[in-house]
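Pasting a structure below so you can have a look.
The complex is shown incomplete by one protein chain, all other protein chains being positioned as in the whole.
After this line comes chain A, so read on.
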Amino acid sequence: MAVSHCFSRAASAFTAVLLFSFGCVAASHIEDQAEQFFRSGHTNNWAVLVCTSRFWFNYRHVANTLSVYRSVKRLGIPDSHIVLMLADDMACNPRNPKPATVFSHKNMELNVYGDDVEVDYRSYEVTVENFLRVLTGRIPPSTPRSKRLLSDDRSNILIYMTGHGGNGFLKFQDSEEITNIELADAFEQMWQKRRYNELLFIIDTCQGASMYERFYSPNIMALASSQVGEDSLSHQPDPAIGVHLMDRYTFYVLEFLEEINPASQTNMNDLFQVCPKSLCVSTPGHRTDLFQRDPKNVLITDFFGSVRKVEITTETINLQQDSEIMESSYKEDQMDEELMEPLKYAEQLPVAQIIHQHFEDSFPLCSALHSF
């Protein structure tokens, strides 16, 4: 009895030691893997920022989008990688008491419509069809490069949408809607053609969570400002301008982003905590089940900033200097130039003469006066 008891104790001790050592090895292996997985596999960043409402009283939606645009540019994504769609022009709106500005803080603290805002799709060009064409890449060949989303399979894309929405739809320009199923299908088409590595979808509308319910493609993380059945509220009315300047959720997201710089290590879990119910009145939601990495390993700058992978160049190749031969050919070029005739302007149409002639014929008195 005692023997078996001893034996069992020894066996359990042995298995404990075995498991402990195995656990140590596994832990270090997991750490290596974690180090690898911590790094995302992307080489470039894109952003698609959409404001879908027009009319002066929807000033706050344009201010939302421009504030996100400003943060994204500050953190490093260049204009060539941002597709900005604004459905109406607030800065030059006849009702704007401070023209050429769009403010996001009351008392006109922060003008988000600075000198270098590049709007790619403006006013009536912001339609559901154009938005879907930008996402899926099915653009007519005459579209300029700045209006295209030229992402590849190693791009992380940030998509931010704001406007008026409802349960399962988002209103565009007060005349059409995009449903959550169309959006999910568009993302699926992007995935099939590998147009993104990872996608972050942020939406700030009423009942925003309904828009990400139908996603089914992998590597998508979604955030919304309110749940189904709740309204997203606006933040600050400004008495001088006369409208609400920002929405609450985006306001607090921007406060959070102002503390991020290109080198910071803040992760997505912090972004999920932004704007609790006490501040936002609505309950922000998020969806991470389609995302492969753990949100706490995802850096904010993976989506909002543009940090490139860089390698030191250690090799060079040997080039011979064929200076003599090349110098003589260069001299030949110079001599050819000198031999050419000096350039001059082509013969212009003698407009002055024609007018003067005509003038003389029709007003002989005037020409007489002129000569006087």
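Quick note on the criterion: a residue touches a chain if its C-beta (ideal position, glycine included) is under 8 Å from a C-beta of that chain, and two chains touch if they have at least 3 such contacts; residues count from 1.
Quick note on the criterion: contacts and distances are computed from a predicted model.
A.B. asks: Which choice in "V-type proton ATPase subunit", "Septin", "GPI transamidase component PIG-S" or "Mitochondrial ribosomal protein S30" gives the name that UniProt lists for the one chain left out?
C.D. replies: "GPI transamidase component PIG-S"
A.B. asks: Taking the full complex into account, find the residue in A:125, A:182 or A:213 that is in contact with the omitted chain.
C.D. replies: Considering the complete complex, A:182 is the one touching the chain left out.
A.B. asks: By the contact criterion defined above, which parts of chain A meet the unshown chain? Give residue numbers in ascending order.
C.D. replies: Missing-chain contacts on chain A: residues 36, 39, 41, 43-44, 76-80, 128-129, 132-133, 136-140, 145-146, 152-154, 179, 181-182, 185, 188-189, 192-194, 262-263, 306-322, 326, 330.
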